[in-house]
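All protein chains but one are shown at their positions in the complex.
Chain naming follows the written order as A and B, and within any one chain the residues start at number 1.
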């Protein structure tokens, strides 16, 4: 409890009970399943990733790949039931959050790790003003007076470049445009100065032009505040400019992790290759859009071996038998493919 | 808002006219002899006949009759009983009692219904949940007079916890049992609506946001979840105040409460249809106006609703 209070004032560096690795946020071998009436769906099957201060990790994957569920598990907002964490660790400053008391976890939310949701219209409470929802955090978490909290909330709205922040304070979410609402959402998540920001598809619900503005804003705020950021997206176009590293998820696993440049230059996993190939390109006008054949696997019945093998153009017998582990390929990247070396070394 | 109010009032008018006209016609026109069964067993005294005929122009066409009836009504004159007592008097003395009972009933149903609904909405499928679901089904299904008699017998006669009937002072402590009976069905509805509403909103994105903000659970539930879930419940409660006063007839009869419903019962027994109708019209009016009020309340509670 006391160490958490310390963390409220000065950001980094309180030692946790786990292995101190100096990392800000680490997910290790996380496993989550959904127990439904029709059976058990293994949604997360051993996800490992980390993010450090001042760094942006993009988590990329199709819907259903488990990227959002991982984020929800980190935040502790997984719907239980049906979702259950069955294994792994989520370490914040080296301390496993999954073993913390509810109260400890609550204190990390908002000022240790904060989250931006995809659909700002439903993520903001419709019956309270936007200002109230931002000021609320200053009042509840910082014990500020109503007037002070309001002042700080208006400052936050200002910081995310909402024009006429003072006037907008007392507007309701539905009175904002989509882009403005997402800005308000960002202001709300940054109110308590978090060390890690999880942005769950922050621009999916927005127009293309607004998307770019929001991504720019996020990148700017992240650099200013030296936050660690986890950017969840299925949109390869969004990641390139903002992310430092990319983790590609498929069927509840990380199948490839690399820095942006390497990943775009030479993917080390056929799934990533397929994703990159399916981006429409200006120089191939008139050609048929390439897609990855087949559908993501049924998570209640994941095929044996590599989960991608039924869709993989280079699948071999070994792919149907052995699950490829996520292994280092070269110096700074990892891939979960039996033929990762071949992929990287071809020209 | 003003325009909306106006539109709602305009919509109310045909319903009000239709309802009152129907009631009027049923009472004074349909029986053939307008005075049949209006004045107890002995028949109507001549001076009452003369007075009423003049007042409501009973010798004219039904339209003229209705018009003069409405004219009197809007001047706050609800007519007289055959013994010459103004019905306004009856209403003035008994209405406050009914209102008191209705308010007690409303409070009880709000507290118990909401409590049960919130509790089961948050924790579904447990023992409490099933208990509440079964008991609400009972309360909804059973006629009020059965619940009234059973509880009156249990608490008043068998266990001597309360007096079986309510004294003229109308103490609040005496009104708890009748209030419970009167509000029983609505209590069940409120519990069910609150339960569904909470259960639906519990998984709403904004609740998740509130948790992600690191608010204490108390605040997430008590402020964010409740505020949204309460909108349909408050609406239900509002509509209910009107309905409770109309429904108080039976409860008042059982517990001997000197309210407006008892007057209706008395008038039924002593065969004064004119009185019955006058009081019913008042109750219908209250009911309709309450519904209008609830619509406006709804607007105040949910900022998303724009009345244009």
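The rule is simple: a contact is a pair of C-beta atoms (placed from the backbone, for glycine too) under 8 Å apart; a residue touches a chain by one contact, two chains touch by 3 or more.
FYI, contacts and distances are computed from a predicted model.
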item	value
Chain not present in the shown complex, as UniProt names it (candidates "histidine kinase", "Cytochrome c oxidase subunit 1", "Insulinase family protein" or "Peptide ABC transporter permease")	"Peptide ABC transporter permease"
Contacting the left-out chain in the complete assembly, out of A:27, A:41 or A:306	A:41
Omitted-chain contact residue, chosen from B:60, B:93, B:130 or B:167	B:130
Which of B:99, B:284 or B:297 contacts the chain that the document leaves out	B:284
Touching residues on chain B - with respect to the absent chain	14-16, 18-19, 22-23, 26-27, 30-31, 36-37, 40-41, 124-125, 130, 133-134, 137-138, 140-146, 149-150, 152-153, 157-158, 164, 182, 184-186, 189, 192-193, 195-196, 199, 203, 242-244, 246-247, 249-250, 253-254, 264-265, 268-269, 271, 273, 276-277, 280, 283-284, 287-288, 291
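The definition used in the following text is that only the chains that are shown with their structure count from here on.
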item	value
Separation of chain A from chain B, taking each centre as the mean of its C-alpha atoms, in whole Å	53
Complex contacts: residues of chain B adjacent to chain A	203-206, 208-217, 219, 224, 227-228, 231, 301-304
Complex contact set, residues of chain A against chain B	75-77, 79, 102, 106-111, 114-115, 117, 119, 122-128, 136-137, 140-141, 172, 174, 188-189, 192
